[in-house]
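What follows is a structure written as structure tokens; I'll ask about it next.
For this view, one protein chain was removed and the others were kept in their places.
Each chain gets a letter, A, B and C, in the order it is written, and its residues are counted from 1.
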């Protein structure tokens, strides 16, 4: 059984419950390896067409569940391990001399706070997904078993409900981050109206896998809807398939990794 | 005239009738060549957009009609001749020390059992084809002469009929493989609802050719359906065109082979 | 004023009238240059997505209007000048020892016979164009000024009218070639139901230009039709634009040529 949603109530105990490998201390070598992995994640997401010059991906600190790693403000295709910064869940850089961070880092902090089961977050302007964010009544859902993690519905975050009807659509503070996390709830993904999508994973690789196959599933769903009424996966099929696919993530990761330049 | 369907009644006599080149003994050199050809088939299917990190292609053993060759559990883009395993039609590796096989090897074994005329099987998540698997009443059929082998209809395998409505959609045992083979019947292809497509061929190259042009035809059919009512090939046109095209397979194979790295 | 259509009545006088540069004798060097240009045309058409492993392009012999040049039966991406054969308008190779020709060479011979104004012919399975060949009532026409040569309508050749409803859809003899030429009439292009498209040009480069922009225009027209009622070019706009664009062909040719390997 998954934990209930308690936005704002993140604790290290929760994070450890979901992530048994988490320890109090992380040696420098393993943290460096995670930074390098995050750089590869950035490049994969560009190579797979999920990110362009914009978008970002974060991973929770392995020993400090109340911190996360995220690149400095830059294009994802160029991120290297040296560009990765450490933040607390408020989105404040741990190092006061850190270079300029992403404006929308609050997406990552607030979602990681409200979702102790999530260890990584991808925010993108995935092109086949955005159409589902601006049309009500056609919920993005699993129509392909590769998108089974999406389940039977994907919530849409309407920023107007929080920021009014003249915002710049960006998640520029913690209040907006919390509102987004509220729309996400216990789901693996949340559409952001007129903006993009944010996806979480129990590992960095799972978040990347889900981001890629959210785009894949969206394209297939849109194509199918043009043919006629669509038979989507049932909740039971989606759950069973997602459980099976979780063991296949490394295969996809390794293929995608081979296609990007070494970090 | 093609043989009648006798699922579970495969015999070497049948296989030899359909494949006159089959002999009792195959020297190591020709088997090695077939393994190398299978590796190339994997790479071509990735290069042509039919496979991504998932999907697989098999070929019947040239001397042992009750066996087939299939890569070990791995990404198709990386398959080499050394990764090819030998299985019996139950999907059991001949070598008890074989590395981990594909979960869905039962697709290949059961179809090769029920279809003595088939020498090769491609299973994919071909992106333009999946939409036709989730929409009833719009059968995938030959609208382009390059897809003529598809004929006037393509069956859809609904796994719920066998596995209930909470399966993971995968063909994970022989019973599901037999059910899939039953839906395939004497057709060249069977759609798998919410999952993908499986295509057979009288040769490995024919199976690859059909997999590529199933994707091509699906895209054209979907585009045409958005314009208006579509004139598909008649059964007579499909049969005549498929017979003609069968002689053109090597040309396409050689072009596609030139585009992939040597195995 | 363009000459009237007289299928079967081709004469050198006609060809010279339309092609003042045509002479009685062509030195070997200029013929070799034309063969090299034809090889480049093949590669450009593959590179631009008009041809795949199939399709072909011909050019009329510069000195012998009753002959044409066409590659031997092979994949267009590999054609070199040495692969180019010479045919009479019946599709018979001039050299009795010529290697195997394309089955559908009658497309080229009969169209060049019926269209003295045409110096080159491209036959393709252009993917965005085929949908327009299988849907009646939505004529492919100029919606973009780059496709202005298409004018207000493109005829569809229905092979059933000549070959019955169980043909293999191919133009496999002179009678079918004449029927296709009849459907083409004085148009720049003719759709072939369930098969592809054939385009002519006053020069080899014009035929290539038209083949590429027929695909471009088809994609835009299909996309526009999904938005709502489309304003196409008037006949006057199409004619004026086509006249202007005719002077721009070399620019496109040179860009496309730079993108393909040297022949």
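Just a few scattered comments:
Criterion: a contact is a pair of C-beta atoms (placed from the backbone, for glycine too) under 8 Å apart; a residue touches a chain by one contact, two chains touch by 3 or more.
Quantities reported herein were computed from a predicted structural model and do not represent experimental measurements.
Contacts of the undisplayed chain with the visible chains, over the whole complex, involve A, C.
The chain that is not drawn here is touched, among residues C:85, C:107 or C:233, by C:233. Touching residues on subunit A toward the chain that is not drawn are 52-54, 74-75, 77-78, 103, 125, 127-128, 130-132, 134-138, 165-170, 193-195, 222, 225-226.
Although one chain is not displayed, subunit C still touches it through residues 142-146, 148, 216, 219-220, 223-224, 226-234, 236-237, 239-241, 243-244, 248, 251-252, 254-256, 258.
Everything below uses one rule, namely that only the chains that are shown with their structure count from here on.
Listing every chain that touches subunit A and subunit B alike gives an empty result. Shared numbers divided by all numbers used gives the overlap of an interface; between subunit B and subunit C this overlap falls below half, so the copies present different residues.
When every chain is reduced to the mean of its C-alpha atoms, the one closest to the centre of the whole protein set is B. Centre-to-centre spacing of subunit B and subunit C amounts to 35 Å, using the average Cα coordinate of each chain.
Per-chain Cα centroids separate subunit A from subunit C by 50 Å.
Under the contact definition stated at the top, not a single residue of subunit A touches 2 or more other chains.
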